[in-house]
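Input: a single structure, listed below in structure tokens.
Only one protein chain is missing from this complex, and each of the others stays in its spot.
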Amino acid sequence: MPHLNVEYSDNLRDLDVDRLLLCLNHALVGSGQFADELDIKSRAAAFAGFRVGIAPTERAFAHARLSILSGRSPEVKRQLSASLLEVLKEAIPARAGLDIQLCVEVLDIDRGSYAKVHVPGYVQVT
Amino acid sequence: MPHLNVEYSDNLRDLDVDRLLLCLNHALVGSGQFADELDIKSRAAAFAGFRVGIAPTERAFAHARLSILSGRSPEVKRQLSASLLEVLKEAIPARAGLDIQLCVEVLDIDRGSYAKVHVPGYVQVT
Partner (left out) sequence: MPHLNVEYSDNLRDLDVDRLLLCLNHALVGSGQFADELDIKSRAAAFAGFRVGIAPTERAFAHARLSILSGRSPEVKRQLSASLLEVLKEAIPARAGLDIQLCVEVLDIDRGSYAKVHVPGYVQVT
């Protein structure tokens, strides 16, 4: 916890995914909501198969889904989604002839049944 | 909003994903539940790593997950999932020797923390 999933249409061709994920993680660290930066697990997937609406127009989207343990207030969730949306806006500027939608969703993870283990890397003695 | 994610096992080899997504989007537009066709953001992913059950039988699945802003009635959700399932059934007919499961799930997006921005494509003057 937290988990962040970024899904985007693969016509956002020059998107620097590594930089985007790092900026999103920095925004989450900066929120002060998460005790350890290590806990933030983000990933991104580009979709070659996608369709926005039904009109024959060139369209794109990027959607960030943040999953956090249940219990945070609506106000905190709003702040989290707003700060992630700012990062998306900066990373994905307007383009000629391409209609883009950027969205952020915040989900609760059921706290009672969430299970996790941390497996630190050992030091190899050679 | 809405977001649609189709996940399917990649042994559904001749599935026409682009056509499937367009038909699913048409079904969503036809439901009358969404003000603007532009809002429907659908994507599909084929999974090479999958396993249905534990028996050594050739099996497949396709699963559509529709995420909509919270507040719609159970009856509306049932109608949405039924109409999407009809599209899946038409797109993925029975096959010789392949056991197929088709499913549709409807999820609520927390309305209070959903954030979105629309970035229209600008016109390039050359």
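When the chains are written out, they are named A and B in that same order, and each has its own residue count from 1.
By definition in this document, contacts are C-beta pairs under 8 Å (C-beta built on N, C-alpha and C of every residue); 3 or more make two chains touch, one makes a residue touch a chain.
For clarity, every value in this text was computed on a predicted model and none was experimentally measured.
**Student:** Spell out, residue by residue, where the missing chain touches subunit A.
**Tutor:** Residues touching the hidden chain, for subunit A, are 1, 3, 5-6, 17-18, 21-22, 24-26, 29, 36-46, 67, 109-110, 112-124.
**Student:** In the complete complex, the non-displayed chain touches which residues of subunit B?
**Tutor:** Where subunit B meets the chain not shown: residues 7, 9, 45, 47, 49-55, 58-59, 61, 63, 74, 77-78, 80-82, 84-85, 88-89, 92-108.
The rule is short, and it goes like this: only the chains that are shown with their structure count from here on.
**Student:** Using Cα averages as centroids, what's the distance between subunit A and subunit B in whole Å?
**Tutor:** 20
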